[in-house]
Every structure is written in structure tokens, then in C-alpha cells.
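Here the complex is missing one protein chain, while the rest keep their positions.
So, chain A:
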């Protein structure tokens, strides 16, 4: 209390002094000093985001109308890159593979992570250890993950095939057939990311008041009814977040893993669009053409995000029903 009183007193004595200082001369007013401070505090990040995020984003659209050749010669070709894209079967193959990849990966990852979140929310002995174990793959780089699974999935010597043969099955050529290889990429991605989204789901689940479940129990509701009527609707913001994040990550991420695990093969079977775009840009120097495909991919991504947003009502509760 006394310190508050002291503050008040100081404020009272300081105010006239400051007022006279401000009126005297060139010193900035308190308001303008705050503006100046804000400008200086924000300058490094705003400048950095402008140069390394915002301008490149705009530039990638601009570039898509140019033919970029060699070192820094740009030629305007209008929609030429887009026309070329429409007639490029390899690009559309990569889009099909991306579509399949996203359609399988996102729901599987969603269900596995949600199930794990529900599991580790239970009060069981040693739960801390299970949470740690499940999150652990996430801290390892995708390059190391790729190396590690390439070792385990090796057709002749890999541990997976050894275990299958020991159990009486034939080993599979996991990374040797296009469809199996894509399945392996998806499975490895689920293995890496499930712990991360599990924690996000866990945080969402812990936000739901316990009283709701107690009330449901008193009403005689079983676990499934409780999940359907309490958990699922109240988890909507988290579900929205996970769905959006994992979709965006699936469409534009995973380059590192593809590089190491399959390098786009076999027979382009794991050549995701983002991988094909990378190859065109940095393998063949087709920066303009790659930018056109990249812009197209971003457009698709924005459209899908909008659909997710509409579908989950942006993760809000007020659905006006």
C-alpha cells in the first residue's frame, strides 16, 4: 500500500516538471518518445521480415512470369511458365502423388495423435516416461530420420525384413516399389510427428473442465458418449489447428526426408510436388518455371486452408445452431 502511495506522490511531483520540460524546447513529448521507441524496437524484425519473407513471397509470384536464365538475366514471358506447367506430365504426376500423400498422411496423423493424446492424458503409473518416449523422434532431424529408416527398411539386411522373415513372412522391397515407398514415407512422417501433435492435443484436452466429465458420468454416459458430446466439440480449436498445420506441412514440407530416404524414387514414386519444384529450380536452374509451379502450389494450399477453415468454422465454438 505504502509503495503505491509513494508512486502516486512521485507522479504528482513529476508531472509538472515533465510538462515544463516538454514545453521548453526541442525535447520530444512523452507520446512521441513512445512512438520513437516503438519504431526502434520494431525496426530489426520488421526490416528482416520484409526482406527475407514478404518480398520473397511477392517475388515468387513476379518470377513466375519470367524466364530466368544463368546468372541474373530475366526475360518477361507472360503466362509462358504456366502454359508449360499445364503440359508437363511430370508436374501433374507429382501433384497426384502429393494429393495421395496429403489425403493419407493428414487423417492418419490426426487420428493417431488424437488417440495418443487421449492415452497419455490418463493417469497411469509411468505416464511421464511414455510421453517422453512418444515425443522423442520429433527432436531428431529429418535427415537423421531418413538415414535411420533407410537402414531399417533395407531389403536384404534391414531389421524390418529380418523381423518379418523371423515371423514367417516374405520380406518386402520397401523402398524399391513406388507405392510401398510412398507408404513408407507416410509411415515415417507419422512416426516423427505423432508426438508433437499428441502434445498439442494433450494441451487442448487439459483445457476441458473436469466437471463436464463428472456431470456426464452422473448422467450415466459411457466413455464413447462423453467423447462425442464433450471432448470432440470442445476440442474443435485444437483440431482446427492440427488439421491446418499438418496439411500445410504435408504440402510444402518433408523435402529433407525425401532427399535422404528415397530421393524422389523409385520411378518418381515419391516425387512430391515440392520435390519436383526444388529439382527444377536448383537442379536445372529453371527458377522462373519453378516459381510458377510454386505459386500454383501455394494457391492450392490457400484454397485447402480456406476449406478447412470453413469446415471447422475456424475452430470457434459459436456455430450459431
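The definition used in the following text is that contacts are C-beta pairs under 8 Å (C-beta built on N, C-alpha and C of every residue); 3 or more make two chains touch, one makes a residue touch a chain; residues count from 1.
By definition in this document, contacts and distances are computed from a predicted model.
Asker: For the complex's missing chain, which UniProt name, "Succinate dehydrogenase/fumarate reductase iron-sulfur subunit", "Outer membrane lipid asymmetry maintenance protein MlaD", "Purine-binding chemotaxis protein CheW" or "Carbohydrate ABC transporter permease"?
Answerer: "Carbohydrate ABC transporter permease"
Asker: In the whole complex, not just what's shown, which of A:77, A:97, A:114 or A:281 touches the removed chain?
Answerer: In the full complex, the listed residue that touches the missing chain is A:281.
Asker: Using the touch definition from the top, which of A:77, A:116 or A:304 touches the missing chain?
Answerer: A:116
Asker: Write down which of A:85, A:102 or A:142 is the residue touching the left-out chain.
Answerer: A:142
Asker: If the missing chain were put back, which residues of chain A would it touch?
Answerer: 7, 10-11, 14, 31, 33-35, 37-39, 41-42, 44-46, 48-49, 51-57, 59-60, 63, 68, 72, 116, 119-120, 122, 124-127, 129-137, 139-144, 147-152, 154, 156-159, 162-163, 191, 194-196, 199-200, 202-204, 207, 238, 241-242, 248-249, 252-253, 255-256, 259-260, 274, 278, 281-282, 287, 290-291, 294, 297-298
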